[in-house]
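Every protein chain but one is kept in place in this view of the complex.
Moving on to subunit A:
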Amino acid sequence: MSHLDSSQRILSGSTRRGFLAASGAAGGVLALAACGGKSGGGAGASDDLVGVGNNGMAGKGRSGDAADQLFIAGFQWSPPTNFNTFAAAPAWPASNNVAQYVYETLLRYDIVSGDLLPGLAAKYEVDGTSSITLTLQDGITWHDGTEFTADDVLYTFELGKIDESLGVASFWVEVDEVTADGSTISIAINKDRKNVGMVLATLAQQFVVPKAVFEKAAKETGNKLASWETKECMGTGPYTLEKADQTQIILARNEKYWGKDFYGGLPAPTKVIHPIFKSNEDGNLKFQNGELDVMQQFIPQISKMWDSGKPVGTYLQEEPYFVPGSMPMFVINTTKDGLKDPEVRRAMAHAVDYASIAETAMSGYSADVLASLIVPGGAEDQWLDKDKAKSDGWSYDPKKAEQILTDAGYAKGSDGIFAKDGVKLGPWKLITPQGWTDWNAALEIVAKSFTAVGISAATNFPQQAQVTTSIQNGDFDLACWSVAGSNPATPWQRFSDVMSNVEMVALGKTAYRNYGRWENDEVNDLLEAAAAAADDDSKKKALTALDDLFRKEVPAFPLMYRPDEFFEFNASNWSNWPTEKNDYAPPMFRGAGNQWIFKIQKIGG
């Protein structure tokens, strides 16, 4: 049962989490054990397949052409109009940091191990905090057959200078110079900022685009690349854009893919088809019926699907089913009276019923929340001091919350709301975008929790654009908002997002981090030290110091954990999906998530 091409792991040149031969066998045993279980929905237990549904079942496969096609969903919700990857809202798969089917990145991030795997670059070397050297793979070609060169890489980053409104422009904040010598690319890191992590994150997220195409586009648009519209996208990836209309996007396999040897063959599906749904429900229903193979959509209570005999699976077999990758943050506007007081913020952190949020709002997809800005259990686990987070942190304890407020001199008024010196705790508005259902529900629970301890709060869910503006401009009380998800730059980037006092922005102006306008004298030095830490020990120490400050001051607090991407598969037509027991690839689509598309196996036919 060797579904894993060992040569690929050697080629990848990094210490991937060991894949034991036994794990394949264990998968088989699991499938056998489930043999006597339920059956139905056209699915049957399968003892010779791994990476099948969590109930050990697999389908019989589709017939005809569809047997060789992969149906994917959850990335495109409107008719695709523009495949310019630098546009404000490009269509999948040209959109930023998604599966590397058409465009590819230099490095690929693995959300489980935290490793940076080779992509277009065969290897990378970091020289302390001064430079990064990349060596490109041999024989890479664009879809039109032209050769991929270091010039394309240089030009891709150069675009950040040509049009400073592009996202790639932020690369030049951390980098002084990029030079190429043959297939070797040297990146000189900004000497003042020394932030290797942020540079690596960009290398792992920025799609490399063809210079020939974008030079023309720059000329056409007068260097306003974001405004360029195109129906084509030409990359280096294993698929080409075949067709895109109102209802679907179809990618066809690139038979001349350069990575044939590197990935141990061509991808299994001949076509990747992304139907465009109007709502989650449509997609979820199709997924349940096996008409979709893999998707990234929120499904409440996904376990019901495999309990009812569908061959649906997730990476983890037990709750929380998904590998945590981000933490929706409860952002506090620290410029408001009452919320200025760290004791009030600490009381709030104690007041929230996190278990209820995880169990109901998140459908059980979140582990217990720790008082830390580091995501436990995934790639960031190594930086986390769990004991400290538990002993110095907070947990759901309404009595403690009231105690903290009483000790800080607050007293309940006749309306049951705490107040001190005429400053009442509330009424505050808790905002988050309408339709982000898990966050909406989480804030309902927070509002209830606050009211129960004597802090007046009510939810309000405007449209997303309005919430974004309110939060960026500091025009809010309390909000649930996202911060950096796991990537090569986290946890540092998350600390920076939540706490950074660099370039503090006044109320009413657009901020891109520290939305709560929390002010502190020490944090900038700590952030600098953590970014420039040369070795793992000093990095962990610096991150722990930041975490300590976070726990002392509570500028914000996490409400729950969330996977970076929901990775859900239905083994009706394809098996050998990545799971905990079959962990040849991480449960993701972006970054290293392109790996499984080469390894999944057709069941029927």
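The definition used in the following text is that contacts are C-beta pairs under 8 Å (C-beta built on N, C-alpha and C of every residue); 3 or more make two chains touch, one makes a residue touch a chain; residues count from 1.
Convention: contacts and distances are computed from a predicted model.
UniProt lists the omitted chain of the complex under the protein name "ABC transporter permease" (options: "Transcriptional regulator", "ferredoxin:thioredoxin reductase", "Cytochrome ubiquinol oxidase subunit I" or "ABC transporter permease").
Considering A:76, A:156 or A:284, the position touching the chain not shown turns out to be A:284 (whole complex). Among A:186, A:440 or A:601, only A:440 touches the chain that is left out of the view. The omitted chain makes contact with just one of the residues A:461, A:557 or A:596: A:461.
Considering A:224, A:448, A:541 or A:602, the position touching the chain not shown turns out to be A:448 (whole complex). Taking the complete complex into account, residues 280-281, 284-285, 288, 299-301, 304, 353, 356, 359-361, 363-364, 427, 429, 434-435, 437, 440-441, 444-445, 447-448, 451, 458-463 of subunit A touch the chain not shown.
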